[in-house]
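The other protein chains are all here in position, but one chain of the complex has been omitted.
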Amino acid sequence: MLEYTEKIREISKQLLKDCKVDMVIGFRKGTIPMMNEPTFIKSANEVGQLVWDSNCGINLANYLTNRKENIGIIAKGCDSRNICVHLVENKIKREQLHIIGVPCKGMIDKRKIAALFEKEILKVEENGEKIVVEGDGTVKVFEKKDVLQENCAICIHRNPVIYDDLVGDLVEEQKDVDRYEDVRKIEAMAPDQKWSHFDDLLKDCIRCYACRNACPLCYCPTCFVDESRPQWVGKSIDPTDTRTFHFLRAYHCAGRCTDCGACERACPVGIKVRTFTKKLEKDVKELFNFEAGLDPDVRPPLDVYKTQDPEDFIK
Amino acid sequence: MQNPYLPYPVRISEIITETEDKNLKTFKYVFINPEDEEKFDYKAGQFAELSIAGKGEIPIGIASSPVEKGFLKFTVNKVGLVSTHLHNMKVGDVMGIRGPLGTWYPWDTMEGKNVVIIGGGFAFTTLRSSIVYMLANRDRFKEIHVIYGARTPGMLLYVDELKEWEKRDDIHMHITVDATDDPDWKYNKGFVPTITDQKAPHGNDDTYAIICGPPIMIKFTQPVLEKLNYAHDHIIMSLENRMKCGIGICGHCNIGRHFVCKDGPVFTLNQLNNMPREY
Partner (left out) sequence: MYTRHKILRILSNNDKIDREKPFFKKTYKGQRTIHLAKIEADGMKVLKIKKEDWAKGLEKIGESCRLLGPLKDGEFHNFKELGRGELPDFNFQNTRLSPKSIVYPQSEKMFDYTLDQNDPDHDILKEAEKNYSSQVVMGIRPCDAKAFSLVKLNFDSPEYKDIYWLKRFESTTLVGLACHNPCSSCFCTSAGTGPFHSEALDMLLVQEQDRFLAQILTEKGEALAKIAGWTIEAGSNAQEQITTMKESAEGRITSFISGENLKNKSAMEIYEEPYWEDVSFSCINCGTCTYLCPTCWCFDVQDETCGNCGIRIRNWDSCMYPLFSLHGSGHNPRGQKLQRVRQRFMHKLKYFLDKYDEGIQCVGCGRCVRYCPVNIDIRRVCELMNRSEACPVTI
């Protein structure tokens, strides 16, 4: 995907020169391996900063909420779906956006790679479909498909669903992907097994809210954890409060989550936050046959009532 | 080591609703342990943390004056969780007070000088403390002017005391309201900056102005004082900021290298000019 960089720069330069947009939001090269930093470019002669590679997992749609400018936004599959959700939810207007679509083959998982090394990773380079990693005094080469982020490995919407420009040819969508294997494993557990599974999952949570803040859907002016009248959730690391935060956040994202993985990526202690959102995604798919963010003109199921909505759970 | 987070237990002995919208109440407290009152040795301008078990703490300027013994008075605006609960409390209820906290108005510097007090709305609390203090030590100060305004007559605090002070001849009171249709209103009408322009004495080395009020009032009063030749180190202000510990440790009220709770809340305009506008 490195070849996309040139095209991104070209398109951005033209947009800025023609004053079609006030700024372009994309990535610039990070200061440590496997990270890139979201940035904004306001002038055509600065587009050289923009890069694109397999470390662009952050969801740039997070930076669009409530902005008033005309923005050129670089969006891969999941990002573009979140842009659709933003459009449905009135967080930004379509006319403001010039979407530079990126057909995506997946982002690499920095944690997965770090776990394969004892000490620090010093350098990571991409070479076609191979990832070359230097660390522990050796150099190891991986197939990109073996070190993808978990959400990327099971992604079925790699192409942007809405765009004004494409930086490359559309890629083939993955077929016959079982998106909910992990969810079913947990569903099959006995209740006390599930309880200890979740307890174990959340034991390291430090309530930093990186997951919430990295998520483009979490834009409430005052999040429910910050409300004081009444106070719904305590602010300590008490396990009950931590569970409440994670479960409730997943519910607030139900029917809207595009599984972009930004939450899991952001977590400093490596909690698999997607465990909760995946379950709700599965429920929404099964109950309402709905996937979030595919069409900016369709409202999510928890937002509309249809007479044929399932009601067998209402006793 | 003494625990600086532990409040003194107090009991509410009186509650007065000050304003017509009922959002401001003055609470009078007595210490449950009499020896705590001696420890609570405060000066006009300081604040204290009112602590309600189960709700939290709020930093409120001390409205009573150090010369008034046996009780403490605080005037509290109903804005949030703790203040709303406080407004629903009754005489006889128990709570806690931590303090006295913060810096006080520079009484030593102002000794023998003219003092102009400018207050707006419900920020007048520590100014009441100051006026009572000065009147009790009248010979230590020269001319005293007080310019105090609120939106309407019903929103003025300590109305009975204001009337008493107005009758005195050793203090110049300039009470004002933004607007009123009360035909019996005998005082001024106009915003505080306007009345300041009309009534305040000129600034000089011997004159200090203490301003306490909402940001908008301060924004428009400051140029008036500058026009009247008040130097920035003769303009004294009391800041507000979000606080939690009140003792300069938790970091919430940090501005620049200062903590509003510990290095303030009293600052001169000179000091504020060198601090970021994050208050």
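Chains here go by letter, A and B, matching the order in which they are written, and residues are numbered from 1 within each.
The criterion applied here is as follows: a residue touches a chain if its C-beta (ideal position, glycine included) is under 8 Å from a C-beta of that chain, and two chains touch if they have at least 3 such contacts.
In this text the structure is predicted, and so the values were computed from the model without any measurement.
Asker: So one chain is hidden, and I want to know which residue out of A:Val141, A:Ile156, A:Ile206 or A:Val304 touches that hidden chain in the complete assembly.
Answerer: A:Ile206
Asker: Write down which of B:Met95, B:Met110, B:Val132 or B:Leu269 is the residue touching the left-out chain.
Answerer: Per the contact definition at the top, the residue touching the missing chain is B:Met95.
Asker: Among A:Glu37, A:Glu173 or A:Glu286, which residue is in touch with the absent chain?
Answerer: With A:Glu37, A:Glu173 or A:Glu286 as choices, the missing chain is touched by A:Glu37.
Asker: In the full complex, which of A:Tyr63, A:Phe142 or A:Phe290 touches the chain missing from this view?
Answerer: From the options A:Tyr63, A:Phe142 or A:Phe290, the contact with the absent chain belongs to A:Tyr63.
Asker: Hey, which subunit A residues sit against the chain that's not shown?
Answerer: 30-32, 35-40, 46, 49, 58, 62-63, 111, 114-115, 118-120, 122, 204, 206-210, 212-214, 222, 226, 234-238, 265-266, 268-270
Asker: Residue-wise, where is subunit B in contact with the chain that is not depicted?
Answerer: On the side of subunit B, residues 1-7, 9, 32, 51-58, 77, 79-80, 83, 93-96, 215, 240-242, 244-245, 247-252, 254, 256-257, 262, 274, 276-279 touch the unshown chain.
Criterion: only the chains that are shown with their structure count from here on.
Asker: Could you please state the distance in Å, as a whole number, between where the Cα atoms of subunit A are centred and where those of subunit B are centred?
Answerer: Centres of subunit A and subunit B (C-alpha means) sit 50 Å apart.
Asker: Given the complex with subunit A, which residues does subunit B contribute to the contact?
Answerer: 80-81, 84
Asker: Taking the touch rule as given, give the residues of subunit A at its contact with subunit B in the complex, in rising order.
Answerer: 228-229, 231
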